[in-house]
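For reference, the structure I am asking about is given below.
Selected chains from the complex are presented in situ; the others are not included.
Lettered A, B, C and D in written order, each chain numbered from 1.
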Amino acid sequence: MNARTAFDDLFERRLTYPDFEPQARLARLVGLDVQKSRLSKILGLLVNSNGLEAWANRHHGGAQATLEAILRRPPLVVLAGDVGSGKTELAETIGDSVARQEGIDITLLPLSLSTRGQGRVGEMTLLLSAVFDYAFEQASRLKGGGGRSRGAIIMLVDEADALAQSRENAQMHHEDRAGVNAFIRGIDRLANARLPAAVIMCTNRLSALDPAVRRRAADVLTFDRPNDEQRRFVLQHLMSPLGINGPHLEALVAATGPVRGTRDYGFTFSDLTQRLVPSIILDAYPNSPVVGQRAIDIARSILPTPPFRDGEQR
Amino acid sequence: MNARTAFDDLFERRLTYPDFEPQARLARLVGLDVQKSRLSKILGLLVNSNGLEAWANRHHGGAQATLEAILRRPPLVVLAGDVGSGKTELAETIGDSVARQEGIDITLLPLSLSTRGQGRVGEMTLLLSAVFDYAFEQASRLKGGGGRSRGAIIMLVDEADALAQSRENAQMHHEDRAGVNAFIRGIDRLANARLPAAVIMCTNRLSALDPAVRRRAADVLTFDRPNDEQRRFVLQHLMSPLGINGPHLEALVAATGPVRGTRDYGFTFSDLTQRLVPSIILDAYPNSPVVGQRAIDIARSILPTPPFRDGEQR
Amino acid sequence: MNARTAFDDLFERRLTYPDFEPQARLARLVGLDVQKSRLSKILGLLVNSNGLEAWANRHHGGAQATLEAILRRPPLVVLAGDVGSGKTELAETIGDSVARQEGIDITLLPLSLSTRGQGRVGEMTLLLSAVFDYAFEQASRLKGGGGRSRGAIIMLVDEADALAQSRENAQMHHEDRAGVNAFIRGIDRLANARLPAAVIMCTNRLSALDPAVRRRAADVLTFDRPNDEQRRFVLQHLMSPLGINGPHLEALVAATGPVRGTRDYGFTFSDLTQRLVPSIILDAYPNSPVVGQRAIDIARSILPTPPFRDGEQR
Amino acid sequence: MNARTAFDDLFERRLTYPDFEPQARLARLVGLDVQKSRLSKILGLLVNSNGLEAWANRHHGGAQATLEAILRRPPLVVLAGDVGSGKTELAETIGDSVARQEGIDITLLPLSLSTRGQGRVGEMTLLLSAVFDYAFEQASRLKGGGGRSRGAIIMLVDEADALAQSRENAQMHHEDRAGVNAFIRGIDRLANARLPAAVIMCTNRLSALDPAVRRRAADVLTFDRPNDEQRRFVLQHLMSPLGINGPHLEALVAATGPVRGTRDYGFTFSDLTQRLVPSIILDAYPNSPVVGQRAIDIARSILPTPPFRDGEQR
């Protein structure tokens, strides 16, 4: 690892917005309007801080000092919540919304699992440094004048707890600790240079994140399991083409929610799309069509993924 | 380990279907019809996705978007359940069913225990990478045009928890963590290339699997201990040639089931075939024939294997 | 690391007082008058011990022996308290007050996170030795005659528990232990040379500090969450430019304090400035002005950071 | 360890049956008739499977498929039970019974403690591989035609839990895990080649054995503490030459059994032979003869070895 680590070792792939596919996926993410709005605002301000000043001038003349409280926040947002609650899906698609809103191109760089290294001393530090070097260089080219950029970079750290886990843990390995330090330095470096770059971390173990990382987060957005309305939207989208509608659909919505006296949680988004719908189809395939009552029976026989118990409030 | 690791270090052996022996073994696996059907459908779709489209066209015209929910799932199935519940037996024989159904040859590659390596840094990662390289290469040659392959590869990971154990465990060794990462990358690589290759993992500790591995599973099939009917089938097959039938056989079925007030679980499949029947034979051998009442007494004196307590629902 | 480690590897940056910016920040730190006064006195005496003798002569002639109890204390002060209670802010700005009071220049050197090293044997010891070598050399040049210096050095160790954690912990790594020893030697060396240099440690885990480090502390200043008056001051400063005053402001003060029967703690300083105010602004942006009632609703929906439970009294 | 490890590093010694000494020791092992019979049958079938077929033909014509359930079992037997219950004694002498019954020579190879190695990476794996290589080679020469061998090899693994302990244990060292894998491969290799070789494992911690090892065991024979009859036999054999008989002997039998309200377990076999009898003799030596009442008093003053609590049923 003497030479610069290659792009493929650092990132899983490169996504560019605007694009049709993420736009469609983002549109399908129902019930997350608060998170969508907030995240796109935060990211938008990183790219174009003029907007905020214009807003303040229009509504609150002379509030410049207060605005600084926002503009000086590090470009780090944490998406926290249960497995299958849509965190990663939002993180992978929100760039499209921002790109369209600001009229620029945005690049998403999901960190590769490889950046955790393989346990060699200093390896994770080197890899993370390379990650931030790359992002820094790319974002530097996109920085524009007058608080407005020509583009932006978003780095995505999925399952972030594995990377930036708490140094409070006494057993924590020096190697991991060094990695957390490298991560913090990378965030601070982006912040100090005021580059159009942001980092999104997804985690289902908010309390496992290193406090020094959490403290730097500009915002922590929380995600819950889908409620009735959200499940109905998803199920309708997938089951309607199979002819499941009306009372059958409502029964599916009920069967996938919390069950009084049995469990206090319902299906996750991915329980619906990855487990329930395929089970219904495979049950019918190859000889029968999908039938409403049978689909309901299958839904009742599947147990939703148990919630990850993290022991910490937002 | 500079050079490519040899086949013998990576896999225990190579099995090819269709073949008489697995066909017979699969036929003897009673009471697992749900699992058989589901697993052969999943594997069949990997080989020939045309089937699903034909089915949709026939029954649900225009449901293409919904079908994607199935076709995009990673080619990974987890078989979870108690020791001796038939997981491994099904995994080793289901290929025959798929091969006959689709009219192609299927190769089963059971991972060698050696792939866990011997604790040298980076070793497990190298071995698993070699495993997936081999499977990737083999499957690439089998890929056909038009959603239909000329053959398929199934990799079998028995006792998968030892290989892909949860990174939630704080004490987890970097070496193991790197191995899990290599495994995930391998799965993703097969999925992205849409090759006719699948991975079957067997485990009796579902909760010990790494969440990132479980999340990728297209399906998790669970296995329970045999019920009365299943035990009767097995015992009849083995004891009838020894002259044990009728009431004696029924008494054996009862003696190997749960016992009210004493234990809430009965014999596993392997308790029946590996422990009970040999005990009955060896007791009689070499001087006496097997006698019904004596066989029943022996069955009552044997305690079934205690269930593995995993602490997690399906 | 054969050659002397560079400044940039040891310290995050270099701050010099007096300066306008820290003066303004210090002025904004309301409700910490006791800590401000005490810390500036302690630091002032390090620079100019003549003051204390003059005071004693004026008020308590002949109390020279008693004064020694103060003057011989090691130049180490610990600031302990909850996350977001203003510890670091005070540590980064108090130098301005002392510099103005004594009419000299003061330099603040915040230790870099890098000084924790990356786990190589002996590395932390080398880094900390280099840190103290540098401070020793700088302070030596500033030492004046007659108990009065021409300037002073303040080293800041934020999140000090990570660096100087208790050797009582049986699992403590030798590497860390050696680092604590190097730290203690550095403190003692500054004390013995009676140089115009002090070390400020900030921690939210007072009990995690090594006893040998705590015992050397001249003083331990504790920080609590802001009370009503302090929160009112902060909120007025930030929200008044947005037009939030009077009853609305009071409602914000109440909403950010402890809530009877629900929680016994209120917002931290940083909860107010980093989370509440940005949330209020982003909620309104870009289309609406900030409105009082909506701001209050937002304040009620945010949970303050839970206190760090350290299990030890001052 | 480049060259092949020498015999002396792998095995403690080499015992050959039939021989007078083990014949006498086996005869003295009272109360273990079930275990003796079963173990000699299992080992006998490994050497001469013709016996079983002949039996089946005589009593159960056409039961060939059922016989396979026995003949395909791996050549591994586990002897489990308390310290001093006769496990090792039986394992070291049963070969004589089989040798005489089948009219062939049998060699017993007890694994040396050295095979656990000294903690060097890969060492245990190398040693165990060498062990099985040796046994494989020896047994290959003894394999005969027609299901009948000219001799047989028995490997004895005493205190087997130390060697093949459970991989369920999360703290398990990679080195140990690799050793377990090597052991399993060795067993499987012997089984696949259908060689006249068997492995006997003795353990007092059945639950500590690796599940993958236990699952391969053809049989698990359990050993309990001697009952009245067994203790009487042993004591008579040893104490009668010293003139202790009749009521005195009966009192010794009672004193070495469970004591109502005090303890629910009696003396182990080795408590009797290694501790009680020597204590009685040394008490009398050198000036007095052994006297009955005194012997009884001594027996009452000795506490039997506490049972090893394993927490698992057979």
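Details
Operating definition for what follows: a residue touches a chain if its C-beta (ideal position, glycine included) is under 8 Å from a C-beta of that chain, and two chains touch if they have at least 3 such contacts.
All values reported here derive from a predicted model rather than from experimental measurement.
Within the whole complex of this structure, the shared sequence is present as 6 copies, and 4 of these are drawn in position.
The working rule: only the chains that are shown with their structure count from here on.
Setting chain B aside while every other chain stays in place, the touching chains sort into these groups: A, C | D. Annotation of chain B and chain D: not jointly contacted by any chain, touch as defined at the top.
Relative to chain A, the chain whose mean Cα position lies farthest away is D.
Looking at which positions face the partner, chain A and chain B present mostly different ones, since fewer than half of the interface numbers are shared.
Mean C-alpha positions place chain A and chain B at a centre distance of 34 Å. Between the Cα centres of chain A and chain D there is a gap of 59 Å.
Counting partner chains per residue, chain A shows two or more touched chains at residues 171, 173, 175.
Judged by the touch criterion defined above, the protein chains link up one after another in an open path, with no loop closing it. Across the complex, chain A is touched by residues 38, 41-42, 51-52, 55, 59-60, 62-67, 69-70, 73, 121-122, 125, 167, 170-171, 173-175, 177-178, 181, 184-185, 211-212, 215, 218-219, 312-314 of chain B. Those residues of chain A that touch chain B in the shared complex are 83, 113-114, 116-120, 159, 162, 169, 171, 173, 175, 237-239, 241-243, 270, 273-275, 277-279, 281-282, 284-286, 288-290, 303, 306.
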